[in-house]
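First the structure, then my questions, so here it is.
A protein chain is absent from this complex, but the other protein chains hold their places.
Order of writing sets the labels: A and B. Residues in every chain begin at 1.
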Amino acid sequence: MCFCARANLDQALILKLAAQDSDEQIEAIHLLGSSGLGEALQVLKALSEGGLSVVPEQVFFFRGTQAIDAATGQVLPQAPENADTVIINNRVRAELEETLAGLKLLDADPEIRRRAALSLLNSPAAQQLPLIQKALARETDSGIRHLLEQTAAILNIQSPDVTVRLKAVQLLGQSNRANTRNVLQSILAAQTEPDENVRKAIQTALKSINNRLTLTEFLASMFTGISLGSILMLTALGLAITYGVMGVINMAHGEFLMVGAYATYAMQGWFRSHASLDQDAYLLAAIPAAFLAAALVGMALERTVVRWLYGRPLETLLATWGLSLALIQSARLLFGAQNVELANPSWMSGTLLLPWGLELPWNRMVIIGFSVLVLMLVWLMMNQTRMGLYVRAVTQNRPMAGCMGIHTGRIDTLAFGLGAGIAGLGGVALSQVTNVGPDMGQSYIVDSFMVVVLGGVGQLAGAVWAALGLGIATKFLEGWVGAVIAKIVVLVFIIVFIQRRPQGLFALKGRSVDLGG
Amino acid sequence: MFSLTSGFFRGQIGLGKLVAAGLVLLLLVLFPLLHLATGPASLWHVSDYLITLLGKIMCYAIVAVAMDLIWGYAGILSLGHGLYFALGGYAFGMYLMRAIGPEGVYQSDLPDFMVFLDWKRLPWYWTGTDHLLWSGILVIGVPALLAGIFGYFAFRSRIKGVYFSIITQAMTYAFMLLFFRNETGFGGNNGFTDFKRILGYSITSPEMRIGLYVLSGLVLLLSLLLCRFLVASKFGKVLTAIRDAESRAMFLGYNPLWYKLTAWILSAVLCAIAGALYVPQVGIINPGEMSPANSIEIAIWVAVGGRGTLWGPVLGAFIVNLAKSYCTVAFPEYWLFILGFLFVAVTLFIPEGIPGLAKRLTLVSWRKR
Partner (left out) sequence: MWSHFSKSAPGTTSGGEAPYAHVLQPRQVDVSHGVILYLEEVAVSFDGFKALRGLSLSIDDGELRCIIGPNGAGKTTMMDCITGKTRPDSGSIFFGQGMDLTRMNEPEIASAGIGRKFQKPTVFEHHTVFDNLELARKQDKRVRRSLTSHQASEARDQVCETMKRIGLAGHADLAAGTLSHGQKQWLEIGMLLMQGPRLLLLDEPVAGMTDDETERTAELFLSLAGEHSLIVVEHDMAFVARIARTVTVLHEGCVLAEGSLDVVQNDQRVVEVYLGR
């Protein structure tokens, strides 16, 4: 803590920290905290870690083996005997943590300051006001300044001084956070504001916030919807290929996601054990690894099981379900039943701040970009390569394709591998946003089936649109009615939709429709 | 000349009837008597554990019969029959919860979980559930209504095959999510448990246990006979006709919608009754029963036992579930492998289930002679 000259803390205050009465303790904590001094921070930290000891008339803590007087900061020649540890109850602890968090506003690292300012803005506390003022006085980063000003304004709105209140309201009017809006609304609702002008100002402020917020919220929902949709798309794309080519509903498809995710995990482990490698690059290396791992598993399953069940869709469904059970259990035995954790590479962590207060997490942006890339590759592959031509030929008319000399069996295996591989890529993406566990695939399988059903069986374009539509619809609904109801509403919608258009959004053309089902 | 069953077939039924009657006697008369009459020390004692296990499996067997009716005879694979089973269980569970009275942990008239959620009154749909009769009506009515509405729309728009299967799966999944919520009013995650009594009799007494056990067995028997009658009747013939060539049946003037719907609702109701019998025996019902995995397992009982035979699925339910309760204790890590392998092996190698296997084996030994 280098930003202030050595200063002595008030001995009386320090002693109060060790008082029996928790109110007194809290008062001392607040006072120490608002001083903003480095020494105060040290003492409070020691208190929070249970390292503050007290003998009559002296409070001290240890730094390494040295005992240090809390008030003076001097190293004591020897630690006093028979010291008691200062004990705090839960209420005091909560206040202490809050104060400690506030003190981070004065940290040297701008990132820490920014985070502290953000958390303060989300739960501002009146006693932090002096600290905020202090921090504002020396803050140079404009982004952090803005956050601090907003926090101060939220607190100032309770000020007895009309001009201060008015200024605060005007400042808040520039905000674009839902929180701020709630604060202003609650003041209006409680009818505690005595001054006519301030009330008017609040209304104008609310209006301008609302204008900006609707757009922001809309964009934010859109964004999370697209990012969910892009993962669904990666899952459903593979499913659409396998269903399209072989008319096979593969219940083990979700497990390819899981295989891809664990491949990513394994890659991370390998990079960690080779310290010379750039750790952030593990994710890039994981992409081919996950694709290959999932594709190999997929092809193996196709060769050994799925192949023998063509033309018996219901049996295939059951057999692949059995395979998925076995895959899940294998993952449990290999990697443990617990979820494993994957670290975002540094270039994927953090958020991109856009105007209007839009905050886009980098990992989700990367995932969207990645999905688009995969989609383009798949599209190119299906439309521009020989393999794609064969796959499409087999999709449309298997016997005829066979007569033309296409090895339909080999195409089946390859297409199945391709579908599985794409799901594996989905697993890479998923590992960056959720937990990786043995049964992670299960929670996506119902959704991705719905995508396929909605999009029209075997239709790549259908799968893409349906995935995006479902993702976005889910996220918007979540905003209104909560996650569970949103999911139910979407499922019910699909069930109703299928009634109207059994062939899905994009019907397969030709007579094969009749044979479906 | 027009005898519908050839002599060979009739002969088989004679033997089959004998075996079946023996099994019924063993399960429904001998076991209960042994359980009640002998002490735990006796060599002949049938333990609590075994009675509960068999009672549970008989409930599953009812579900298997119901599934066979719809899958084996109408060709409709439902991956959501666990939903109807669970709904029946919940409907009866409501009565069981009310019957606890003020003896719960919070000693309130409301079920414990409602007190915990700080609810002051019963939600409207709990009205009357303190009467056994009304909850019995719910056990049958609610699943029948749901199956009716869903089936009507699904069959009307001619949703078939895997499509239908997937939608039934989505349906049970949606209900599971719904029941996981505390606000839904069915105990959320934990569901219903800690039951005390039925009609004033303690639920843990041996008499009650045996009563429920025998009742399950009788219901199983009745379901078998009912389904047997159905599939042998004209109705059953039309049902299989629709399964094999729907458009032909339609152009003959049969409307598949009503035939399928009748079988579907009946199947759902049988499941629900099984669920209602199951809950007091195992003492708990929670949304996990609605998980898609549970429903798919039903299909494997039927597949193992052989589709379209009715008695086969009963056998399948017994074999798979006995194996399950043994394996999950003896080597828990490998049970899922075994189950998975079963799914693959049955579909791949013995699509007709055990009867098919038996037939093939006898053929082989015949040839060797």
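Going forward, contacts are C-beta pairs under 8 Å (C-beta built on N, C-alpha and C of every residue); 3 or more make two chains touch, one makes a residue touch a chain.
Every value quoted in this text rests on a predicted model; they were computed, and no experiment measured them.
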| item | value |
| --- | --- |
| Residue among B:Y259, B:Y278 or B:W335 that touches the chain left out of view | B:Y259 |
| Of B:E183, B:E207, B:D244 or B:E333, the one touching the omitted chain in the full complex | B:D244 |
| Absent chain, residues of subunit B that touch it | 1-4, 6, 152, 156, 230, 233-235, 237-238, 240-241, 244-245, 247-255, 257-259, 262 |
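The definition used in the following text is that only the chains that are shown with their structure count from here on.
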| item | value |
| --- | --- |
| Separation of subunit A from subunit B, taking each centre as the mean of its C-alpha atoms, in whole Å | 41 |
| Residue numbers on subunit B that touch subunit A, as the complex places them | 77, 79, 150, 153-154, 156-167, 169-171, 173-174, 177-178, 180-181, 292-293, 296, 299-300, 303, 333-334, 336-337, 339-344, 346-348, 351 |
| Complex contacts: residues of subunit A adjacent to subunit B | 249, 305, 308-309, 312-319, 321-326, 328-329, 332-333, 442, 446, 449-450, 453, 457, 484, 487-488, 491-492, 494-496, 498-500, 502, 516-517 |
